Structure formats: C-alpha cells, structure tokens
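My questions will all concern the structure given below.
Omission of a single protein chain aside, the complex is shown with its protein chains in their original locations.
Letters A and B name the chains as they come in the text, with residue numbers starting at 1 for each one.
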Amino acid sequence: MATDRWLGLFFAGFAVLLYAVIVPWQADAVGYGFLRPRTMPRIAAVVIGLCGLILIFRPPGDARPGRFRWGRAAVFAGVLVAGLWAMSHLGFLLVAPPLALAVMLLAQERRPLWLALGAAGVPALIWFAVAVLLDRPLP
Amino acid sequence: MPELSVVLAGLGDAIAPGTILFVLFGVMLGQFVGAVPGIGPVMATAIAIPFTFYMEPLAAIGFLVGVNKGGLVGGAIPAVLLNTPGTPDAAATAMDGYPLAKQGKPLKATKMALFSSVTGDTFSDIVLITVSAPLAVLALRMGPVEVLGVMLLAFAVIAGLMGRSLVKGVIAVALGLLAAMVGTDPEHGTPRLIFGEFRVYDGLPLASVAIGMLAIGELLRRLSESTGAVRPAVALPEGQPRADRSVSWAEYWACRFTLARGAVIGTILGALPGIGSTAAAFMSYASARQAAREPSEFGKGSLHGIAATESANSSVMGANMIPLLTLGIPGSVSAALIISAFMIHGVQPGPFLFEQQGRLIYGLFGAMVIANLLNLLVGQVGLRLWVRVVTAPESFIFAAALLMCFVGVSLATGGLFGVGVMLAFAALAYVMTAFGLSVVVFIIAFFLGPRLEISLSQTLALLNGDPLALVNYPVALALFGLAGVTAVALARRRDTESETR
C-alpha cells in the first residue's frame, strides 16, 4: 500500500514538472492551428497527475518491487551498457564474444562447451547472417 | 476484370519453377530473419529490397512477398518460446503462446500460431483476389474523422487489458502516448521533447522501444532471477504424448469462429490505410475473450488467444494490398515497401494497374497463395528446429538473444544509438513491471499514439473548430459511441473478473 502511495506522489510531482517546466522548455509555443505542439503533452501531464493523486488516496496495492532482484538486474544492465559503449569504439566483432561470455558467466553458466558456443559460435553465426547473407554492416 | 487468358498466363508465371524458387527463398529468409529477436517482418522486407534491384519483376515481388509472409510466422516464434516479442502484435501472441510453451508444449503453441497465421493470411488473400474493389471504395470513404473513430475504438479495447488497477492502466497509456509525442509534432512540424537530440526528431525508433520494453526488459528480469541451476530455456518433456506436440484437427476446428473473427477484423482494418496490425491484433484478442465461454482461460495458454491474434495480424498484411493494388495507396509500411519494389521495375501502382499489368498482378496473386503453402511447409520444419534450439540452457539462449537484439535493433534504426534507446526502455520496463504498470499497455499506446494525434489534428482542421459539424459524419459518430460503450463494458468486466480472482 505504502509503495503505491509513494508511486502516486512520484507521478503527481512528475506531472507538475512535465506541465510547468518540461513542456514549455521542450515544445514550441505556436499561436495558430487546432492541435498545438504543447496541447497533447499537457493533456498527458494532467491525466498522469490526476491518476497520481488517486493512487495516493486509493492505492490498489499491487506493486511488488520487493520481489525483484534489483542488484543482479543492475549488474546485467551495467554489463550491457558497457558492452554498448565498447561496441561503439571497437565494433561488434571484437566486443560480442566477451559480452556474451560475461552475460553467461553472470548467469552462472560454467560448462566450457556452452561458454565456447555462446562466445564464439553465436557471434560467428550473426556475422554470417548479417554481413554475408544480408550484406549489411555490423555495428 | 481482365480476360481469362491474362489470368491464366499470370498464374502460369507464378508456378514456373524459377518463381517458386524465389518465393521459397523469400519464405525461408523471412522465417529465419523474422525469428531473430529484434528484426521482424517489416525490417526483414526492407533489408531484402536491395537484393531485388536486378531481378525479374515477378521474381522480385514474389521474393518480397515471401519474405514478408515468412517474417509474420517467424516473428511469433521468439514471442511464444521466450516471451521476448519484437512487436506489439507478437506481444499479443505471447500472452497465451508463452504460458502454453512454459507448460512444456512449445511445439503445440508455435504450431497453433503457424496455422492461425496461415489461415488469416489465406483468408485475406482470397478477399483480395475476389472482392477487392468494393473494399477499396470503403477505404476512400473512411476519411480522417472516421479513422479517428477507429483509433478511439482501439484505445477503448486497451481498457480490457489493464490488469488489476484501472488507474495504473491509465497512467501506462498516458506514458505511452507521451513517449509517442517525442519528435516532430504532427500539425506544426516543430521538434518536441527531443532535448536537442536530432536522432529522435522523427520520433523514438519504434524497434528500440518495442524490443527494449518487450524483449530486453523480460530478458533482464529472467537473467536477474537465474540461480545457477541448469535449466533449459524451454523444457521439452521426454516421450511427450502426441496431443501435446501437435494441434489436432478437432482443436483447430474448435477455434474456427475465433479464427474467422480475427481474419475478418484484420481484413477490414487492413483494407483501411494507416491503421495497422497492432489495433487488429488486440481488437481480435479482446473480442475473442469477450465471446469465450471461459474467459478466465485467456492469458493461461488458451489456443483461442493465439488463434485470435495471429489470424488477425496476418490477415492485415494481405488486406494492406487491397488499397495498394486497386487505388495505388499502400496501407502500411510493408505495403509501401512492396510498392517500392514495383516501382523500381517501372510498374506504377494505380487505377490502371489491373489493365496494364494484369498478368503481373495475377502472377503476384499466384505467388501469394504459393507463399502461404510454402510458409506452412517450411514452418513445419522450421518450428521443430527453433524449438530444439531453445531447449539449450537458459544462460546460452539469453546471451544469444541479447546479441541478436543488439544487432537487429542497430540494423533497424541505423546504428548503436537505437541500441542505447533500447537499453533505456528496457530499464523503464523493468521498473514499470515492478510497480505494477503494464508494459504491454504502454507499448500499444506508444504504437497507436502518432496516428491518434494526427487523426485528431486532421479532424479538428476539417471541422474548422466547429464541433457541431460532426453531424456530417454519421459513421464516425457511430464509431465514437461504440468506443465509449466498449471502454465502459471492458473496464467493468475487468473489475468483476479481478474481484472473483
């Protein structure tokens, strides 16, 4: 219940921020026309704000953040972001094998055959499918 | 109607071994590439176009039709087997397909998807070949105000998918619409909510958001729960009885009304340019559940659920060719891609297409029917292969799927920036799921949002600020009313269901 109240508070605050700061900053004021650039984002802000208020007063209580393993998810997300960053500098072919290896090791895969297949076989298959079969550059 | 000799000549061209071979290549490529998480049917077709520059016209178009139809079947495979759909349509299939696969019946689930897809596809092809002209007239009558009515109806259907909390469902819709507003605003063409990043000037890349939220978000959650126990991604029990491996005729026949309803919804919406298969898939799903004797079975592995979405979204693709071939107006991105293949070969779609290119068009019809048959055959073999593949350990399958999403999204969006957007939305999906906000609802609103906003803008311009002018649009008024009734009915039904749970 409490989680939902916090969630409602978050959305109410987000709506105010969206309506009063983000929309005027990130959408042009236009003096003519029927559906102006700011109209729809502001409608969305109002809807989100009202729903946030309702959540504060009548929380449904189905939020279960405690059941999620945030730490491990963050580690996996960090590996993916690092992989993306490395890929933009070194390219897919150099980064894909260690990235696949890191993900599998983190998922507690220890059998060498599967590790090898994931780190070498899968990138090779992707390379073949994309660069050879489809004739598109790999990232 | 062209002469019989032209029709026969066209069909003769279609069954020439050369054409069949290209259609077969197309279907195989489409099923394979479409099944890669992150690519899907539209992208597969776009990638295949440059292969056709120097082909014969019928071979080229048959090949692309094959890729497109193959991609439709392929797109459902990762959704059903891994719960990692790449499009909102596939997410609808996953709602029942994945639970069935998890019960140890992955072959049954994917086969049902294949049969339903081919059924819907064949239905809309038959409509296209026989009665496309009257449906084309319907497409011209449906102006912006009527399209707005259809869009509102599609949004009303979302009410039935909102889960326990209506308020949270509405928040998910509003957030999805907000994400859809990033990019140029439809009426004035000014950049909106882009924070100086011109790579999202045309909107957030669809593939990044869909795959990030639906596939990567799910992979992230499952990876974070991996325990080190050796688990296959999908369990395939040894010595499984035949009934769990295949779909019997009786089971297929029991879904006949669901399949027919889906095919009709898909064909009608597909014949209207610009609405798209997402609306069709979810409308069909919602109406199948509404009509079901046991609606509580939906979402737990019901064959009806798979049949409803797959028959609808596949029939949209065939029906998209109706305005294309009769009026020269492509009804969707896939149809626009196929039009470009026509044009490269000097065939200009338009009102004279049947007169001037009758033989080619009947050749195309022949190729479409052949592609459906080949889809069924290639699918029978391909599905076994894919199911076999995903019995590999979870860790391996998930790592491979992640790499494929990286490559697929970077292909679809033109670089690694799209992959960054994908990861950001994966994180958003993870958080939303934890707090009970529906990711699927968000995605549907995100996909339908741009068309809703542009239809609203066009409607307001046509009404010129006078709401009373709406009386000139009786069809649209009827659709608005239907949307209202549907929203209330589905929301109330959702209430009573969640109380009995």
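One rule holds in what follows: contacts are C-beta pairs under 8 Å (C-beta built on N, C-alpha and C of every residue); 3 or more make two chains touch, one makes a residue touch a chain.
Basically, contacts and distances are computed from a predicted model.
*Asks:* Tell me the UniProt protein name of the chain this structure doesn't show, selecting from "NitT/TauT family transport system permease protein", "Tripartite-type tricarboxylate transporter, receptor component TctC", "Sulfur carrier protein CysO" or "Ring-1,2-phenylacetyl-CoA epoxidase subunit PaaD".
*Replies:* Missing chain, per its UniProt entry: "Tripartite-type tricarboxylate transporter, receptor component TctC".
*Asks:* Which residue from B:Gly38, B:Gly97 or B:Pro273 sits in contact with the chain not drawn here?
*Replies:* Of all options in B:Gly38, B:Gly97 or B:Pro273, contact with the hidden chain holds for B:Pro273.
*Asks:* Just one of B:Ala139, B:Leu193 or B:Ala400 touches the chain that is missing; which is it?
*Replies:* B:Ala139
*Asks:* With the missing chain put back, one of B:Ile49, B:Leu166 or B:Ala260 would touch it. Which one?
*Replies:* That would be B:Ile49, which touches the missing chain.
*Asks:* From the list B:Gly10, B:Gly26, B:Gly318 or B:Pro349, pick the residue that touches the absent chain.
*Replies:* In the complete complex, the chain left out is touched by residue B:Pro349.
*Asks:* Over the whole complex, note the residues of chain B touching the chain we left out.
*Replies:* 43, 45-47, 49-50, 53, 139-144, 186-191, 196, 198-202, 273-274, 323, 327-330, 333, 336-337, 340, 343-346, 348-353, 411-415, 454, 457-458, 461-462, 464
Convention: only the chains that are shown with their structure count from here on.
*Asks:* Could you please state the distance in Å, as a whole number, between where the Cα atoms of chain A are centred and where those of chain B are centred?
*Replies:* About 22 Å, centre to centre.
*Asks:* Along chain B, where are the residues that touch chain A in the complex?
*Replies:* Result: residues 29, 32-33, 36, 47, 50-51, 163-165, 167-168, 170-171, 174-175, 177-178, 181, 185-188, 190-195, 216, 220-221, 223-228, 392-396, 398-400, 402-404, 406-407, 410-411, 415-416, 419-420, 423, 426-427, 430, 433-436, 453, 456-457, 460-461, 465 of chain B touch chain A.
*Asks:* Flag every residue of chain A that touches chain B in the complex, lowest number first.
*Replies:* These residues of chain A touch chain B: 3-4, 7, 11, 18, 22-23, 26-28, 30, 33-37, 40-41, 44, 47-48, 51-52, 54-55, 58, 60, 62-65, 67-70, 72-73, 76-77, 80-81, 83-84, 87-88, 92, 96, 99-100, 103-104, 106-109, 111, 114, 117-118, 122-123, 126, 129-130, 133-136, 138-139.
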